[in-house]
Every structure is written in C-alpha cells, then in structure tokens.
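A single protein chain has been omitted from the complex, and every remaining protein chain is retained in its original position.
To keep things simple, chains are lettered A and B as they appear, and every chain counts its residues starting from 1.
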C-alpha cells in the first residue's frame, strides 16, 4: 500500500516533470525550430527578388529600367497569388499518376506546417518565374510577359515540380536527386527563357548585318554587383531551407553553397582569360551566380572540394554558354539561359557524379540525365507553345519605334531617372516643363 | 525496503534524466528559441529603415536625396536613444492608469528577455517615426523635422502604444486587436504625417493656381522598387516577430502577410484601371506596402482568403487615399498618409471583421473602431500641436529660395550625385573646380 502510494506519487512527479518537458521539447524544438528555419529561409529566398531586380535592371539601358522593375515586382505578386491558388496543388497535392497533383488548391484551413511549406514554395515558384524576365528584357510586350508568368507559375513549373519533388512523382520515384532545384527551379526558368528569346528575336542592333554580336552595356554596373550580393545572400535560404527541417547538416550545405559561389566567379574569370575575353563585371557576377545554380542540386550530398569543382565548372560554363548563344544569334540580355538553364543542367549532373559515398555510379548518372532531359523536353516545348500562342494572340514583341524610345515611356508612361541621362535636357526647366512630360 | 530503495533509485534516475532535460529543454528550446526569433525579426524590422530610405529617396528629386537619407539615418539614431531612455518605459512600464507606463526608463540591468524585447520594440518605434519623413520631404527645415522625431518616439507613439499594447492599457483591456501594429505603428505614423503636411503646405508648384495637382516625378524609380522589396522583406520580421515567441503559428502569419502584400499591388492596379489612371511604379509598390500595412493587425487571426481580401482592399484604398489628399490639396510626397494612415485604419477594422471563428461580431467591430478613433484623435491632435509649436519656435518650412535650390545644398552643404544631373556641367572640370563646390 505504501509502495503503491509511493509509486503513484512518483508517477505524478514524473508526469509533472515529463509532460511539460516532452511537450515543450517536441513541439518547441522539433516543430517550432523547423518552422522558423524554413520561414527565415523563405524570407531570404524572397529577397532574391530584389537581387534579380537589381541585377537585371543594371544590365539594361536606362530607358527600360522601370519596365524591368515593374516586371519583377508584378511577376512576384501574380506568381504568389496563382501559385497559392493552383500551382501548389499541382506540385505537392496528392499525385496518383506521378505527373501532377490533384489536391491542396487555394490552401486555406490547414495544419500550421502546411502554411510554412507553402510560404517557402511560393518563393521558389516566384524565383523560377523571374529568371525569365531578364532574358526577355528591352523588347517584350509587358502584358504578354505577364501572361507568360501566369503560365509558368500556374502550370509549367508546378507540373515539372510534381515529377521531381512530389513524393509520388515519377522522377522522385526513380531516385532523381535535385536537392534545392538546379533543374526544378533554375533550368525550368532557363528553358522558359530560351523558348521566349527564340520567338522574340534579338534586340535592334544587337547583331550586325554580318551577324557579329555587339555589346549593349547596361546602365548601372553598381546595381549588377549589389544584385549579385543579394542573390548570393538569398541562396543561403534557397539551399539551406530546402532541408525543410532544422538540422545540424545545414552547416555543410551552406558551406558548399558559399564555396561554389566563390569558385564560380573564379571559374568564369579563368574562362574569360582562356578565351581572351575581357573580364567584365557582368561575367564575374554571373559566374558566381552560375556556381550557386550548379551547387543547388548537390549541396547536401557532396564533399566540399567537389562543391568547389562543381561551382568552378559552373562559372566557366556560364561564359561558354553566353558565347554559344551569341553564336546562335540568340539575344539573352542577362545571360539567364546560360546561368540558369545550362548551369542548372550541369549542377544536376554533378549531383549524380559527385554523390558522397556513391561517386560516379552509372545508374545514378542515368537517372540524373533522365531528369535533365525530361525538364528540357517538357519545359522548352510547353513554354515555346505558350509563348507562340501569346505571340499570335497578343503579340510578344513591341514595335521597333517603341523599342527605340524605350519601354519605360511606351509601356508605362514613366521615366526611371527623369533628371539624368537623355532627359537631363530638362534639368534647368521648371516644374511646369517636367509636368508636361508626365 | 527493497521497493523503497528501488523507488529512490528510480527517482534519482528520473532526476538525472529530467533535470538536464528540463533545464535544456526549457532554457534552450523555449526561451532561447524565443529570443533568437524575436531578435532576428527585430533585425529584419531594422532593415525596413533601408527600405524606407530607398523608397522615399527614389520618390524625391535629386536635389533633396541627401536630405531624405540624412533624415532617415538620424531619426533612427535619435529614435533609438530616446525610445530606450523614455519611450519604452512610457509604453511598456507599469501602467496603473491605463494611459501611460511609469517604469523601465533607460533600461540597464534587466533579465535577458527584457533586452530582447526592447531591441524589438526600438525597431518598431523607429518605423513609426520614419514614416513621417517621406510625407514631409523636399520643404521641411531639417532641425524642425528632427525635433518632431523626438516628440514622436519619446511621447506620441509610446503613449498610444501603452493604451493598445501594454497589458494594463485601456484599449487592450477592452479587447482591441492590433497584432503587429496596423494602428499602433502605421496609423500613428500616418496621422503624424497628416498633421505635419497640413501645417507645412504643399511644395512649390505641386498644385497649379487653379488647384490642379501636378506630378513631381521622383529621381530614381529603381530605388523605389528595391525599397519596396526591402520593406516587404522586413515585414516578415515585423509581423512574424510580433508573436514575441517562437511558435508553429508563425507560418500562418507570414503566409497571410505575403499574400496580402501581393494582393495589395494587384488591388492598387485594379483601382488605377477603374479610375482611368496610369499604372505607375509608385502606385504599384505603394499598393503592396498598403496591403502589408492592412494585414498587420489581423495577420495572426485571419484565414488566408481574408488576408488576400484585406490586402487587396488596402491596395485599392492607397490609390483612393492619394486621390483624396490631392483633392484636399495636401502634398504627401510619398503617399504615407494614405498607405500607413488610411490603410492602417482599414487593416485594424478588417482584423475585427474577419476574425477567425468570430466573424462580423458587432462588439469586436465597435472595439476596433474605438481604437481607430482613439488613435486618430490622440495622434493627430498631439502631433498637430507639436508641429505647430515647432513651427512657431523654429520654423517648420525652409524658404522658397532654399526649396528651389534643394535641401541638399541649403541644409547639408552636399550634393547627392555631384557628377550627374544639374551638376554635370562640372563634369569636364578638374578637381579644383569640384573642390570649390564643396
């Protein structure tokens, strides 16, 4: 009897101590820390929008600065709403066929963790969409561009995502490795951009009559560098948050990410030297971004030296890719096809080649190639069809006159820097003069 | 005897396991994770200062860029020191009357958690103060502006804050809902701005003799968009940290925040189309900020679709608000009264209207309206009185000659971009010429 009372007391004591401990330790530590990490990572991915906006705007002429900023701002807004409404369900909903999800559209009442996940995934969808805007810059019909964004965030991106990242997706089932989206996000954006620029054609004056490429310098190189830093910063969330859980392994992931970014810039510089090209700021910044794109697939499953190698080759490829596109007389204003498309492809392959503990495994490499090929076929074909239809219905390209005047005035009725540059002639005029302009 | 020994052994065993577990789990998980989350959120709110600085500077003419930057930099510094010294105590100190706090001034030796809280709250106070700077831009006496900042961060803002956020505050006691400060921070800033611009009067040339509004384009639209992105990014800390604790519910809060921001931009665009106005970059960015302001009160207590609705209406209201102010011949350079004042009001009402599980409850709506009204009466009256006194003693507005030359030269003796714009005439001169200028 005494013992029983004792035991009961002990149980109560244990219960008092344990229950708060267990509930705090499990709810707080595991789930809450996961939540906060993924949310903070998602916020960093959001900031990549600012990075892309600065990078792309810096690379265009001042007469198109407002247009690029508006495209980046609005594709985020449209992408957010549409991906919540349609894309998330297509990508992560129940996916019996392996080809697209069928539930979770317009998520409203859900467990807390689902809100966290969709917040993070919205940022990824917006990244895929915004990759396209730079490539198409300086000559695209604004409305046509926005309709394309709708197609990418609501359909093209999530469908491929459901193959590779949905647990029931056919590529995922095959063992396809693309940790944070070298293919799923970056190549998808890159191939959409490729389809668009083939249909658009190059900017006026970008190639001479003889087909020689002529450089069209961007209007603000400082913006390009700051944009690069912001993208790099955001990438720590992009790759670090893709664990979708807090873990001690995030240190390895972020170190790999950072080393690959640094190696990418160096790789691009080496290629510039080898091909006797000047080492431009744009090539250097793009090289680091290419390194980051390349490590995105394998950052969680590669030793540090291989991460450096992956990044360096990515940086080099970004330079070669730009040369290749110029040879093909394709005009990619910011190098997006090369940096995101080609280097995303390379990174996905590298994730298979340099898989820690299982390197150069032919079967894994075949799976990686299958994923890379599937991405190209699906995305390029569907994006080409989409932009072709947009082209027929709305017109994809602005008129030559509008292109020459700049899209800021013709598409938006605004000027990015009304007191500087070609508008500086108005500088000594009074307000009345300025108001006539607007 | 055996059982007793057994039980003691078991207690010791349980003790050994439990005590480290409890102390780690509670100190580490709960308190430490709370601390780190609130601090990181506070850091993001800090970055909103950079967002406001870019947004506001982009919206003024180049001749006032240094002035706006200086105001934003210094109001942060002054606000930080004064809010630590006076404001925090007024807002969160022991508050027996319900109308102001009476302890915690100049916090020095305190539990760790208090340092974390005051760090977070300083950032909020600085946000409220800096909202005013943009509205008053391009014609305000610099010293007068800074004195106004002192009044806001040390008195006007914390007194209202003690009503709504101090546990003993009279509005809090009534059940007023303003989770992260649609009213407490944004409307307070907006109504201070309203009082200031009424007293200041419009910029030279802003309205024609007939009273027609004339647009005065900002000098750097790229800055406006990047400022918008930075503000949006910082808002994840603003709303996410206002839990003042780590929790799995932060996912819902951030998703609501993000959706409302996206919907705000779309809402503003729709209103522009409906009112046959051009869709300007400024309206779009301000629309998203308006959506974020609107969701701030209810982000923790609203379903996602209502967050979208709240944001979209906020975006629309920001456009209408700007039109209304122009009708009243009030010159708010950046639209702060509309975006922060009016949309903060709407968001606080929406938090009552769309309260999850208790929608359209007339009593809650009455409480919300009481809080909205109290904020307007207290803030507008006290700010008007303050700026009026400043105006009498120091002069609130610079001379016409100074306004025309630009405040950068007249108030600071510096030029924002000495090699560009109206100073480009010096471009071919040598250093001697430049040094004469400075």
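Please note the rule applied: a residue touches a chain if its C-beta (ideal position, glycine included) is under 8 Å from a C-beta of that chain, and two chains touch if they have at least 3 such contacts.
These numbers were taken from a predicted model, which means no experiment stands behind them.
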Contact residue for the chain not shown (choose from A:123, A:184 or A:308)
A:308
Sole touch to the unshown chain from A:106, A:251 or A:373: residue A:251
Touching the absent chain in the whole complex: find that residue among B:77, B:366 or B:389.
B:77
Spell out, residue by residue, where the missing chain touches chain B.
3, 6-7, 10, 13-14, 17-18, 20-21, 24-25, 27-29, 31-33, 35-36, 38-40, 42-43, 46-47, 49-50, 53-54, 57, 65-66, 69-70, 72-74, 76-78, 80-81, 84, 106-109, 112-119, 122, 220, 223, 412-420, 424, 427-428, 430-432, 434-435, 437-438
Where chain A meets the left-out chain, the residues are 3-4, 7, 10-11, 14, 18, 21-22, 25-26, 28-30, 33, 37, 40, 44, 61-62, 204-205, 214-222, 224-226, 228-230, 232-233, 236-237, 240, 246-252, 254-255, 258-259, 261-263, 265-266, 269, 278-281, 284-285, 288, 303-305, 308, 417, 420-422, 424
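Everything that follows uses one rule, which is that only the chains that are shown with their structure count from here on.
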Approximate Å spacing (C-alpha centroids) for the pair chain A, chain B:
30
